[in-house]
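This is the structure, below, for whatever I ask next.
One protein chain is absent from this view; the other protein chains keep their places.
Which chain is which? They are A and B, in the order written, and residues in each are numbered from 1.
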Amino acid sequence: MSTMLASFLTLAAILFCIGLYGVLTKRSAVIVLLSIELMLNAVNLNLVAFSKYGVVPSLKGQVFSLFNIAIAAAEAAVGVAILIALYRNRGTANVDEYDDLRR
Amino acid sequence: MFNFSMELNGQTIAFFALAVCVITGAVLMLNFTKVVHMVVSLAFSFVGLAGIYVLLEAEFVAFVQVLVYAGAISILMIFGIMMTRHDKQDEVIMKPWKEALAAIGCLALFGVLFFAIRGTQFPTPADKPLSEDNTLALGKLLFTEHVIPFELLSVLLTVAFIGAIVLAKNDDPTSINPSSALTDQSSVSASEPLSSGLQQLQEPPKGGNPT
Partner (left out) sequence: METVFSQYAWAIPTIPLLAFLVLTALGRQIKGAASLLGLLSSLAALVLSVLVLTERWSPDAEVYSHSIDWVNLGEVTLRVGYELTNLNVLMLIVVTIVSTLVNLYAKGYMEGDDRQHVFFAYIALFTSSMLGLVVSPNLLQLYMFWELVGACSFLLIGFWYDRPAARAAAKKAFIVTRIGDVGLLIAILLLFWQMPDHSLDFSVIQTVFQSGDSLAQHGITAGIATWIASLIFIGAMGKSGQFPLHTWLPDAMEGPTPISALIHAATMVAAGVYLVARTFSIFHVSPTAMAIVAGIGGFTAIFAATIGLAQRDIKRILAYSTVSQLGYMMMALGLGAVTAGVFHLFTHAFFKALLFLGAGSVIHAVHTQDIFQMGGLGRKMKVTTWTFAIGAMALSGIPPFSGFWSKDAILAAAWEQDHKLLFVIGVLAAFFTAFYMARLFFVAFTGKPADDQIYQQAHESPSSMTIPLVVLAVLALIAGFVYTPFNGQFGIWLTGEPAEDHANVLVMIISVAAGVCGVLLGYVLYRPGQSQRVDKLEQAAAPLFRVLERKYYIDELYNWLIVRPLRVIGKGLDIIDRYVVDGLVRFISAFVDGWGRTSTRVQNGQLQTYGIVSLFGFVALVLLMLALGRGFW
């Protein structure tokens, strides 16, 4: 069964890396937020996979993933709110035009 | 070190089918040029993940996944897209060196993770189901052992909810920004799916708790 765990983890790693690539390259802020969700999903997948195939199988992994989903939802809501506020101020939703860190 | 051989049973086939769905959704997300298409493909990916959760005997998590991710967050993002202008930006290609560097970095990270995963000897767990009734067991856990984090999380969600409204609300009604009227309306509606998503998140345990 351990090979199954490895497969799940590999899938999670693939998802995480795709999400990371999206975060790093996409111009649209909305897609960047979505990519972050994808990364969080990859983490959730890890948690759930370990809850079944871990050293001590337990439901706690699923509890954790539930908390994680809730926080991801909160993050998405706040993220979109910030994005809208930014869009109002700057007139764009493109990440590469937000360079306030340089100032 | 690497052992790719696995028995070909129903579970494995299901896993591969779902994994292909998930990865396809994610990769399509990267390749689509229209933002709405990206969101839809990612929703597809999220649904596929829900199926993976079912494979992992996490029915309740799969359910929540469909509700929150495939439903609420995708809708929220589509609203976010509607609130902002995405006419032509998507056609403009990023600087190639940046994409290349990001690709190299991500591949390197994946390489590291892959080698770590493949190189680890995982213990063989006891082959017994985690619980008879997944939802019941989770509800019990959440309201007994994890009740304090659970309640803290509800506070956090409330704060995030109020914060999102405050952030998105246009304080200045005389704003000269052409899109101000649009965003004004959207600030309320944008948080609606979120709140419904939260309700959906919090409801099932309550409803599913027989005690």
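A few comments on the model shown:
Going forward, contacts are C-beta pairs under 8 Å (C-beta built on N, C-alpha and C of every residue); 3 or more make two chains touch, one makes a residue touch a chain.
Owing to the predicted nature of the structure, the values given are computational and were not obtained by experimental measurement.
Every shown chain that the unseen chain touches in the whole complex is listed here: A, B. If you put the hidden chain back, the residue from B:L18, B:V35, B:I52 or B:C106 that touches it is B:C106. From the set A:A6, A:L20, A:A72 or A:L86, the residue in touch with the chain omitted from the display is A:L20, counting the whole complex.
Of the candidate positions B:Q11, B:N31, B:T120 or B:T158, contact with the hidden chain is made by B:T120. Think of the hidden chain as still there; on chain B it touches residues 98, 101-102, 105-106, 108-109, 112, 115-116, 119-120.
Interface residues of chain A with the unshown chain, by the touch rule above, are 20, 23-25, 95-96, 98-103.
Everything below uses one rule, namely that only the chains that are shown with their structure count from here on.
Here the CA centre of chain A is 7 Å from the CA centre of chain B.
Chain B makes touch with chain A in their complex at residues 3-6, 11-12, 15, 19, 22-23, 26-27, 29-30, 35, 38-39, 42, 45-46, 49, 52-53, 56-58, 60-61, 64-65, 68-69, 72-73, 76-77, 79-81, 83-86, 89-90, 92, 94, 98-99, 102-103, 105-107, 109-110, 113-114, 117-118, 120-127, 130-131, 134, 137-138, 141-142, 146, 149-150, 153, 156-157, 160-161, 163-165, 167-168, 170, 175, 177, 179-180, 183, 186-187, 190-191, 194, 197-198, 201. Considering their complex, residues 1-11, 13-22, 24-31, 33-35, 37-38, 41, 44-45, 48-49, 51-55, 57-60, 62-63, 65-67, 69-78, 80-85, 87-89, 91-94, 96 of chain A touch chain B.
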